[in-house]
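The complex is shown incomplete by one protein chain, all other protein chains being positioned as in the whole.
Chain IDs A, B and C follow the sequence of writing; residue 1 opens each chain.
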Amino acid sequence: MSGNTLGKLFAVTNFGESHGPAIGCVIDGCPPGMALSAADIQPELDRRRPGTSKFVTQRNEADQVEILSGVYQGQTTGTPICLLIRNTDQRSKDYGDIAQSFRPGHADYTYWRKFGVRDPRGGGRSSARLTAPTVAAGAVARKWLHERHGTIFRGCMTHVGELAIGFESWDHVPNNPFFAPVADVSAIEDYMNALRKAGDSCGARLRVTAQRMPVGLGEPIYDRLDAGIAHAMMGLNAVKGVEIGDGFASVAHKGSQHGDSLRPGGTFESNHDGGVLGGISSGQDLEVALAIKPTSSILVPRQSVDTLGQSVELITKGRHDPCVGIRATPIAEALLALVVMDHALRHRAQCAGVPVPAGFDRAVS
Amino acid sequence: MSGNTLGKLFAVTNFGESHGPAIGCVIDGCPPGMALSAADIQPELDRRRPGTSKFVTQRNEADQVEILSGVYQGQTTGTPICLLIRNTDQRSKDYGDIAQSFRPGHADYTYWRKFGVRDPRGGGRSSARLTAPTVAAGAVARKWLHERHGTIFRGCMTHVGELAIGFESWDHVPNNPFFAPVADVSAIEDYMNALRKAGDSCGARLRVTAQRMPVGLGEPIYDRLDAGIAHAMMGLNAVKGVEIGDGFASVAHKGSQHGDSLRPGGTFESNHDGGVLGGISSGQDLEVALAIKPTSSILVPRQSVDTLGQSVELITKGRHDPCVGIRATPIAEALLALVVMDHALRHRAQCAGVPVPAGFDRAVS
Amino acid sequence: MSGNTLGKLFAVTNFGESHGPAIGCVIDGCPPGMALSAADIQPELDRRRPGTSKFVTQRNEADQVEILSGVYQGQTTGTPICLLIRNTDQRSKDYGDIAQSFRPGHADYTYWRKFGVRDPRGGGRSSARLTAPTVAAGAVARKWLHERHGTIFRGCMTHVGELAIGFESWDHVPNNPFFAPVADVSAIEDYMNALRKAGDSCGARLRVTAQRMPVGLGEPIYDRLDAGIAHAMMGLNAVKGVEIGDGFASVAHKGSQHGDSLRPGGTFESNHDGGVLGGISSGQDLEVALAIKPTSSILVPRQSVDTLGQSVELITKGRHDPCVGIRATPIAEALLALVVMDHALRHRAQCAGVPVPAGFDRAVS
Partner (left out) sequence: MSGNTLGKLFAVTNFGESHGPAIGCVIDGCPPGMALSAADIQPELDRRRPGTSKFVTQRNEADQVEILSGVYQGQTTGTPICLLIRNTDQRSKDYGDIAQSFRPGHADYTYWRKFGVRDPRGGGRSSARLTAPTVAAGAVARKWLHERHGTIFRGCMTHVGELAIGFESWDHVPNNPFFAPVADVSAIEDYMNALRKAGDSCGARLRVTAQRMPVGLGEPIYDRLDAGIAHAMMGLNAVKGVEIGDGFASVAHKGSQHGDSLRPGGTFESNHDGGVLGGISSGQDLEVALAIKPTSSILVPRQSVDTLGQSVELITKGRHDPCVGIRATPIAEALLALVVMDHALRHRAQCAGVPVPAGFDRAVS
């Protein structure tokens, strides 16, 4: 049973390969009556786009999105929205060398073992290029959530490799190619330049947040909101860890210190729980952190095997991100938005009409 | 859209409340022809059972499982397996105090906001008691995976609060009430005794693993195996972080160091990736870590509000685990087994018949 | 992938075997805040119950329903509702003869071929007894739809074997054991008595309807309301045909005669389409007809084979309905209610807030 659909009620079905003619997605379940055009989606794709700085892959893709269906006279009609992005800058010859062998740490090997056949051009289906349709669908979810609930999604890089970045302000994030929330990114540039010179790659840590969250989203006991977030985030290429709120730091906490005290009106003293209690949104900001491993496509020679099971030494040419974490910020924001959107629709399917109790605001923190 | 079913092809639907007449689950999709009786399930429930040491809740539940359907003459028939566990030791009066107010850090508040109504007795639906049916279903999955693939699931506690436990041997795990992989647990006992005296609670960190994994399980790009694991684990009560393989330590890794080199035959030099590449099992051991926050039901007084939005000071009496992480080990093992089981069936739905390539063993690491 | 769940948002998971300890279902997705007790469900189970007249199976089951979860202080909480019905009058010895051979026209053979193993006692999982949990779940859906939208579900038998019954009034239906909408059922009694004497069985045709339907339910292009109705009805034991509105009579219609003209306010001149246009409810009454084949368990000897593939002559003793269509009326009503309920929740997930246009009533025909 293939798993190329994200979401149950706002269901995004992703298709395409890195070097095929096109990539895209179909969104099924978007509420009708929302204004929508390509101009609402393109800016998010541009944030994720390759080739925009020397610190990311030099593949040059315009990533122009085309809306093929589901919109009439500038409005969503409630029918499926197909978003298409043509591939334009494929250089499949770069991949001849690795068509018959497997990069350590890469999906090359497991795709081949699972399906018995794989498209090796640019990583085929396992390429991070396939996050573009996710970002496009996320833009639609973000628009609806913002119009309906005022919800805002933000992300930033907090660590690149062993370098901690710190947090100064969200305002800095759009002003540097690293999505770093700091004014001066020269240390990051130096770090990345040294890495490129070494032909190596590094990991990253990201923070993603949703502000002005509706209360009550999440479907325990299994489909909790935090479970959905973890599913979406761990499903992003190269992610190896996910935290909600204080995450692994909670291990060393006492209960008397961790639990977020409630204040009259339904606000809170603190946010150790990252906006989720018992799997349901509390109205506080969602706080999510991700660990992203270093890219497996590097110029440093590695030991591996080929399709005959024989030893080979391997280096990966082609155009790659030395730190996939850099471009992951808008993707993680999109994933968070898609999870929240899906849960917003799931919630109202069962609980439409449950009133806000007297003495509690919908607006929080 | 409620979310009380885990799994798509081995689908476990959970029901019940902490102080209702019974809890249980229905497993839909179990392959036919497997020998099964309550005796295959009971030992796993006994590992999770409350009241077995002074370090866990003193609620005394036999947790006897009854198989209501799906088994004929000791064999699964392929039809739904209903597992029923009667509740026997409810003391709902303990909860009178908190029926109208909300424990900080607890699902009390969010359930009430979501549904407009909640069963406050023992936490109702949000109680960790509802993990018992998950454990029972997990026992069925474990049996099938072991018979079919030889797969084994193991877990242990690696940190309790700020105390690191270390790893000596899996053999120690069944010999102490903490699921600790060490011979001498006196330090843990001292830590827990001090905690109880303080009326407080603490967090924990667990490790869970699957050994002798089939290759090829996982359904990218969204329903990756690691995404499924993260969903199940983050959906467990009190979990705030999930790692696969090196997890957050990967952030500081270089690609030249992180990628696990392949050896002839399909084995690997290392297991930084924790058994998953591109969302698909590589045949290496699955390695998962969890962060569990401290219980929110404590005797230390806390500030909170009641259902009218008024300030209250709250302490929680009743019978509670001072560290929910202690009993979480068999639950986490069960969840890992359920995810692997579901993906085993999903894999063969699409890929039955894909051959093991010459030169590659199915057996690994 | 097993298929024991009906509905996506009001999801009913059915379990049990005819002669196992119990049968039942779990309803996941019921909206919170509805008053519910066993007394709301029992009357529908009583309508379907065996042993109530000499024209149906003499198996004597009380069919007492127990609510195990999901209700607190007489109100649904939004959590799963488990409904349990204990089996009490199993006589498995009656089935010794057919454990190793296959009744012509029965699921005996195909269950055995599919699963390699089957529970032969009373038909095991394929027994019409498993419609009892469907009826119980349907009672919950009916209550919600009636309270929310005023919708009413009704059914009757219109043909028994080659005997056409005619329609006089819904008022007669509860007054005879055939769910016949006529005052005088002596012709039906004579027909059934002759059939029993012959040891044979017969088919039936039923009509089911929903009155005061909400407008807009149905999810084209595949999950249309009529498609969902057809799925549920054709999935009922022994059903071989389903019609919506004029059904097969539409074949001979002209477009100028068939299309139902609209009148101001959104009412219609006629109801050839049976309340569904383009897969979406129009607000007119749903009109559904079913064809039910004759029971395959008869005393007349038949040619068949055994599990070794050898020829056998077979008669079926035990307690059976000579016309399964008789007790099918409340089941078909329940199925219709479950489909409408599921679509009501699906509709509001996507379209909550779409207004009733000025000049159009919500109330129709």
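The definition used in the following text is that contacts are C-beta pairs under 8 Å (C-beta built on N, C-alpha and C of every residue); 3 or more make two chains touch, one makes a residue touch a chain.
As the structure is a computational prediction, the values presented were derived from the model and not from experiment.
Set against the missing chain, the residues C:P120, C:P181 or C:P294 yield one that touches it, C:P294.
Considering the full assembly, C:A227 is the residue among C:A210, C:A227 or C:A332 that touches the omitted chain.
Between the chain not shown and the residues C:R125, C:R142, C:H172 or C:R207, the one that touches is C:R125. In the full complex, subunit C touches the hidden chain at residues 1-6, 8-9, 14, 102-116, 125-126, 130, 159, 161-162, 195, 200-205, 215-224, 226-235, 237, 239-266, 269, 272-274, 276-283, 291-298, 300, 302-305, 307-311, 345-347, 349-351, 354-355, 357-360.
Residues touching the missing chain, restricted to subunit B, are 1, 9, 29-33, 78, 345-346, 348-354 (touch as defined at the top). Touch with the hidden chain on the side of subunit A covers residues 1-2, 4-5, 8-9, 11, 13-17, 20-24, 26, 28-29, 32-33, 66, 68-70, 72, 75-82, 114-119, 121, 124-125, 345, 349.
Everything below uses one rule, namely that only the chains that are shown with their structure count from here on.
Comparing the residue numbers each copy contributes, subunit A and subunit C share more than half of them at their mutual interface. Note: centroid distance subunit B to subunit C, computed from Cα atoms, is 38 Å. If you average the CA atoms of subunit A and of subunit B, the two centres end up 26 Å from each other.
Centre-to-centre separation of subunit A and subunit C, using mean CA positions: 45 Å. Listed for subunit C are residues 1, 9, 29, 32-33, 78, 345, 349, each touching two or more other chains.
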